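Accompanying notes for the structure given below.
As you look at this complex, bear in mind that one protein chain is not there, while each of the others sits in place.
Chains: A and B, in written order; residue numbering restarts at 1 for each.
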Amino acid sequence: MIQQTQFSLPPFRRGFHLITADVLREAPPLPAAGLFHLFIQHTSAALAVNENADPSVRVDFEQVFNQLVPEDLPFLTHTIEGPDDMPAHIKAALIGTSLTLPVRAGQLALGTWQGIYLCEFRNSARPRTLVVTVYS
Amino acid sequence: MIQQTQFSLPPFRRGFHLITADVLREAPPLPAAGLFHLFIQHTSAALAVNENADPSVRVDFEQVFNQLVPEDLPFLTHTIEGPDDMPAHIKAALIGTSLTLPVRAGQLALGTWQGIYLCEFRNSARPRTLVVTVYS
Partner (left out) sequence: MIQQTQFSLPPFRRGFHLITADVLREAPPLPAAGLFHLFIQHTSAALAVNENADPSVRVDFEQVFNQLVPEDLPFLTHTIEGPDDMPAHIKAALIGTSLTLPVRAGQLALGTWQGIYLCEFRNSARPRTLVVTVYS
């Protein structure tokens, strides 16, 4: 059985944001057992599962990713949308645009310290559209 | 319901290539709603979803990944297949070997600017074998 919903999240500022509750609010009811798939329909934002407790982790994520993929690389050619655009595409490819998570006992089977991150890589925030598909 | 097909793509030169149309030509018919899974059976190529419009994005991807994982790292030990081989394994792990995409209204539910990339990390192109699995 498949249940699928498309929804938008309001703009987030550039950085890493915990959206587990936002996503569950929009998702279909979760089955006893199954899989939960989340997809972001954009190429300069991404979805990750990572630490859900200490906000300093998400601050460090932003800094490390900026060092990993700097904005001033002299050889970049896709620069028309600003210096943050091409690095945003690279970061999105490094993190990925979808998550597949197990569902157990009617809940996402996340570990104690895991949450869902929206990784926003653009300076100018836009709403982001996501598709959630639940299999049972 | 599951439909599954294995197919090969002819060799691509080293770089990032838009293969959405090639993949859909080989895939089973898409259902009204479901999930589309694509897997590449190799360890030095990868699959991503990213920008489908401006070819300069894919040129920059190749340059940034070469800077991120250089070929002249002095500590590498797995060098028997050439200087591009071990970096290719690393790049493949950073990008990933599979994609799961939502299917809606009989189509891949990609965003306007999203397409499927084959990321070829070897200098000497070989055909690449993929497996597509469609769930409905």
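One rule holds for everything that comes next: a contact is a pair of C-beta atoms (placed from the backbone, for glycine too) under 8 Å apart; a residue touches a chain by one contact, two chains touch by 3 or more.
Everything numeric here is computed off the predicted structure, so don't read it as measured data.
> Touching the left-out chain: which of A:24, A:49 or A:125?
A:49
> Which of these, B:20, B:56 or B:98, touches the one chain of the complex that we don't see?
B:98
> Touching residues of chain B against the unshown chain: what are they?
Residues 2, 4, 6, 37, 39-43, 68-69, 73, 75-78, 86, 89-90, 92-94, 96-98, 100, 129, 131, 133, 135 of chain B touch the chain that is not shown.
> Please give every residue of chain A in contact with the chain that is not shown.
33-35, 48-51, 54, 56-57, 59-61, 63-65, 67-68, 94-96, 99-102, 104, 109-114, 117, 135-136
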